[in-house]
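A single protein chain has been omitted; all remaining protein chains appear in their positions.
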Amino acid sequence: MLGQLFALLIFPAGLFVLVNGLVYHWISRKLVARLQNRVGPRWFQPVADIVKLLANEEIIPAGVNARLFAALPVVALAGALTAMLYLPIAGLPPLHNFPGDLIVTVYLLSLLTLCTGLAGAISKGRFSVIGATRVLTQLFSYEAPFLLALLGPAFVAGSWQIDEIMAHASGQWLMLTQPIGFIVALIGLMGKLEITPFDAPEAETEIVAGALTEYSGRGLALFLLGREVELVGGLTLIAAFYLGGLHNPLDYVVKTLLLLLGVAGIQTVMARLRIDQTVGLWWRYGALLALVQWLALLVSQGVFV
Amino acid sequence: MKIAMMLRDVLRSLFRKPVTELYPAQRQPTPVQLRGKLHWNPEKCTGCCLCIKDCPCDALELITIDKANKRFVMRYDVGRCTFCAQCVQNCRFNCLGMSSEDWELAATDKAPFTIYYGREEDVQSILDCFAETGDRAEE
Amino acid sequence: MNALQQAQDMLTEWVEAWTEPEENRLDAQVTPANLLSAVKALDDHAWGYLVAITGLDAGVEAGTLEVLYHFCAGPAVLTLRVTIPREQAAVPSICTLIPYAGVFERELAEMFGIEVYGTPDPSRLFLPDDWPEGVYPLRKDTELD
Partner (left out) sequence: MPEERFSIPIGPQHPALKEPGHFVFTVDGEVVTGASVRLGYAHRGIEKATEGRNWVQNLYLLERICGICSHIHATAYCLGVEKLAGVTAPPRAQAIRVLVAELERIHSHLLWLGVAAHQAGFDTLFMYSWRDRETVMEMLERLTGNRVNYSANILGGVKFDVTEPAMDAIRHGLRFLEERTSHYVDVVREDRLFLQRTEGVGVMTRAQAERLGVTGPTARASGVPRDLRVDAPYAAYGDYTPRIVTETAGDLKARFIVRLNELSETYQLIRTLLDNLPEGELKTRMPRRIAAGETISRVEAPRGELFYFIKSEGGEQPARIKVRTPTLSNMDSVVRLAIGHQLADMPMLLAGIDPCFSCNDRLTTVQTGDETRLWTWEALRQYGIDYYREKV
């Protein structure tokens, strides 16, 4: 019982992932800054932001279902944290597993996006509603290719259980044998995290902060934490599948940071896509590429089996 | 079709020092032309008040103690000054100048913004006079 | 033939008096009734473009306001001057001929209290919403502090 509480609140879910998320968030900001020839924030900036938000007054807009408004960020963060229980956080084997936990994890990770969309939709602000529409539109565009890209390694391993897939992927870097899947997965993660060029849902120059415009204080802090947790989860998942598995903490740090650098690099050289362009890109190219990868896998498997 | 054309800049920056100036920890040297705080030299002033006439923001005031002996005190309001240097241009006796060193003029209260220039004893007599009358009116 | 002479030829019918205040400039005195015809003549010949509408207040004693329509073609500036009484300050809108004159007319109306009849959007452009009616900041007798 105590052990489970520890696992839930401290390690691997809970506190550890939160700290991990904040640190990675800082690293990504710092990387982007350096790539743009700037200094970037100091190490405590993300922590300071969260602490400040937690201390801030929380404003609930008039005419909004207050309970739902307050519950959504909690659900979002809880969903993201729950997903961590099935992931090889810090290179250690996942705490829990069962056949098919990959699908559950991926959908737990999507809970945050759904909650963000819902939060925007109930907020009644004009920017929030437009933001919510965009969040959900984007969700439906990247989710299928992203899932297909993650199922590639699962297909090769013949299992839908994260640790088994990872065990199969160890020793061989699937990003070399399934490059398309890797790229689609990485870019899908950027869509999930609403990183440029997929930041139309929170495009500050158009709709202020998108779906979360009306959020302040704790609610906003929880959403932001949820996104940082998701960053960790997403990087872990891709590193475990495509970069030859995660075997120890060092392995974990090196591989996830490499991915983070890749994300920061892609982020800096791109302009924001309009939401219609995002959808077009994912369905026209993303989904197609993921299917091509699948076809290639089917053929190669067919040959080898 | 080309994409990611800023990639070269981006990669180069990764191995280069950021250009951000870490003010106030590091200060860049200022050019000599910089128009900072105004300085007034009472020795040559004739009290013609041309500087005051054209000041666009009423930042200057010349208090006459003894016109015949050319004893003046200049009250300068840094908070109002726009640092345009028109007064420096107007002065035919080169009494006015703007410092290129003294430019970090922010303060947390209003007191440092009022500056009295002049011979020490003149400034003192003016301040005493204000202390007596309890206001900052002229004369 | 230079641009100002061309303009002079186009407008002879509508203009009461001509003056040449400076090099490359021509001022034409026009009555409010003839304004639209004069602008139409310029527009029909595609002479230059409207660059600004200036309001002028001659003061309370003179009792008149002036509206200046500046048209430019290269270095040449043609100004149509319309004089109107302060009490019944009104000019016709030229938006039907020059659509973008709307913003200039809105500015003129709120700053000088000149009614521009027929302008598509007579709402305020610059002045605050709670600015009182009947106070026109750029008239000479409006004292502001």
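Residue numbering begins at 1 within each chain, and the chains themselves are lettered A, B and C in the order written.
As a working rule, a contact is a pair of C-beta atoms (placed from the backbone, for glycine too) under 8 Å apart; a residue touches a chain by one contact, two chains touch by 3 or more.
Bear in mind the structure is a predicted one, so any value in this text is a computation, not a measurement.
Asks: When the whole complex is taken into account, which chains on show are touched by the absent chain?
Replies: A, B, C
Asks: Given the contact definition stated above, which residue among B:Leu38, B:Cys55 or B:Cys91 touches the chain not shown here?
Replies: Of the listed residues, the one touching the omitted chain is B:Cys55.
Asks: Which listed residue, A:Thr82, A:Thr268 or A:Gln293, touches the chain dropped from view?
Replies: Of all options in A:Thr82, A:Thr268 or A:Gln293, contact with the hidden chain holds for A:Thr268.
Asks: If you put the missing chain back, which residues of subunit A would it touch?
Replies: Its contact residues with the unshown chain are 35-38, 126-127, 130, 196-197, 199-200, 203-208, 268-277.
Asks: Counting contacts across the full complex, list the positions on subunit B that touch the omitted chain.
Replies: 1-6, 9-10, 19, 31, 33-35, 53-57, 82-86, 89, 98, 100
Asks: Can you name the residues of subunit C that touch the chain not displayed here?
Replies: These residues touch the chain not displayed: 21-22, 24-25, 49-52, 54-57, 68, 70, 72, 74-75, 77, 79, 98-104, 107, 111, 121, 123-128, 130-132, 135, 137-138, 142, 144-145.
Assume only the chains that are shown with their structure count from here on.
Asks: Considering only which chains touch which, label the overall pattern as line, ring, star, complete or other.
Replies: The chain contacts form none of line, ring, star or complete graph.
Asks: Using mean Cα positions, find the chain sitting nearest the overall protein centre.
Replies: Taking the mean of C-alpha atoms per chain, the most central one is A.
Asks: Find the geometric centre of each of subunit A and subunit C from their Cα atoms only, then give the gap between the two centres in Å, rounded to an integer.
Replies: Whole-Å distance between the two chain centres: 61.
Asks: Measuring from the mean C-alpha position of subunit B to the mean C-alpha position of subunit C, what distance in angstrom results?
Replies: Here subunit B and subunit C have centroids separated by 44 Å.
Asks: As a quick test, compute the distance in whole Å between the mean CA positions of subunit A and subunit B.
Replies: Distance between chain centres, rounded to whole Å: 54 Å.
Asks: Would you tell me which residues of subunit A are touching subunit B in their complex?
Replies: On the subunit A side, the touching residues are 33-40, 265, 268-270.
Asks: Considering only the defined contacts, which subunit B positions touch subunit A in the complex?
Replies: Per the touch definition, subunit B meets subunit A at residues 3-7, 9-11, 13-14, 16, 18-20, 22.
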